[in-house]
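Here we show just some of the chains, and they stay where they sit in the whole.
Note that the chains take the letters A and B in the order they are written out, and that residue 1 is the start of every chain.
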């Protein structure tokens, strides 16, 4: 009689080159889109209104790329990070294809790196995850790495393989969004500012804030079918050093991106992820604020540009002074997220 | 470098005659309808079942007019009431056209009145807001007024313009609902009582109650893309005189209307708003009870009538004694809503 419940993979189980086909494909619907609005407060017009999207040459309002990302990410959790101690980073993320309601997403990961830690108890695992739609087309792809427990501290260390990762997605390799700027309505979108109006080095305080409740992050994280126990099991978490449930980092990313509407209304579409760190934990009852910095700009041609943005989410304090590091360059304790991505934005023309 | 985040309009920004085109059009879907059921507990058959609606001559279950109202209202918040101290009232609201899943709503407001307060720090702004569908047809329209902060107390007072508002929508000008009473099923609707059965002056205790949680009102208010900070930002609210997040008044209206099913099952469709006051604040943890009074009746012809109803929502106590005013005619402290509207109701025939 085999044990039927799955304890998840441990560090020893990850072999460089292995491919993991993740369970539970997921048809994404307009219901996921509505729940995403209700749970994150997103107001980007292109994901909110069929008419607005159609004026931009799309067949209707697409699924927010971040929602697609969370769904793909969620599928990887039972195989990759069920026994993870920490999610360490993201790199080389690309949103390759518009997802529409009715599309079915599935996820596959390739193990691209392993390195045992000197304590012999944990190791770092790098995977490249790709999300596919029902036609087998690549929808999004990204690298993430996590620190994963060993099953048995006595098992031998594997040969270290550390993947060569780009510091950022370069302008030349940015995916081109499928929407056209020709019919983009700068009144209905909520802001008059286009690609030309943003300067490298510009910082934007997004002003608004969201206090997060347990029910909200749990509903969101279950919607993504992400099974990480730290988000859901208060009995287990009561015994952890935090004493409470941890909020899935993707919830923080989405809340911060929704707050970023106020200042970046027209940079609705995330097209690439350069890097990201969940700097400090977020808990229910905390209030999320956010600010952005324009790190770079890239011309995508035909009326479109891209902004490389640092998105910083902070808990329980306003961002008027753009908090990030202390005098010694260490993250402030109220910073929860430092996220580096590219977003497409139309030119005013 | 222009400041990119929007601080909202202040009293000085409102010029009578100005038109404000609000951002973020919104395609309303059956997902919004399901979330509305889950968040409000509505049980009106016509919004719950395609078959029931089709038997009444509609193409399928429409969107509850109150849900459409909240979505239209939500769009106006960033432009009208982000710097409001209080939402003072509603008048002359009309539901002009059935909204179906798939329709895209957008909102436009005209400034129809301004009056600076004697303190020189705030003023009252009146707007008429109209919601349009994707075909450009008027879906609903209403007047609301709010007390809005001045940016600068020293700026001169504008000339007072106080709009002439009807005390109520008169029977002659009531919108006629699109459903037909011919196929209305008084068993599946949940009550045998039709237009003939209600008497002017009749009071109905709706008996049931809903305790409201932070997550519930926040999800609802975000679904409506209403950005008023008082509902979401506990850090800011902790410093307010309430110390806590305020629940959007529309949540109270919807909960009370859902409770009103028990006693008014067949008066499902709101067709006009005469007046409304959010008398006292509602907070998470409070329990909402409701009662109704029939204020007037109007024959709409062809098997339909309308009831003019006072809907009173009360917190943390039952409504068996129809609480509203104290001996001196002042609202009791547990009354949260006094709402005056017309609902269509079929005749038994």
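Methods note: a contact is a pair of C-beta atoms (placed from the backbone, for glycine too) under 8 Å apart; a residue touches a chain by one contact, two chains touch by 3 or more.
Computed from a prediction, not measured in an experiment: that's the story for all the values here.
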item	value
Complete-assembly copy number [criterion: all chains share one sequence; 2 shown]	3
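The rule is short, and it goes like this: only the chains that are shown with their structure count from here on.
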item	value
In the complex, chain B residues that touch chain A	1-2, 4-7, 21, 23-27, 29-32, 34-35, 78, 102, 104, 106, 134, 213-216, 218-220, 222-223, 225, 227, 229, 232-236, 245
Chain B partner contacts - residues on chain A that touch it in the complex	29-31, 33-35, 37-41, 43-45, 48-52, 60-61, 187-191, 193, 197-199, 202, 204-211, 213-216, 219, 262-265, 285, 287, 289, 316-318
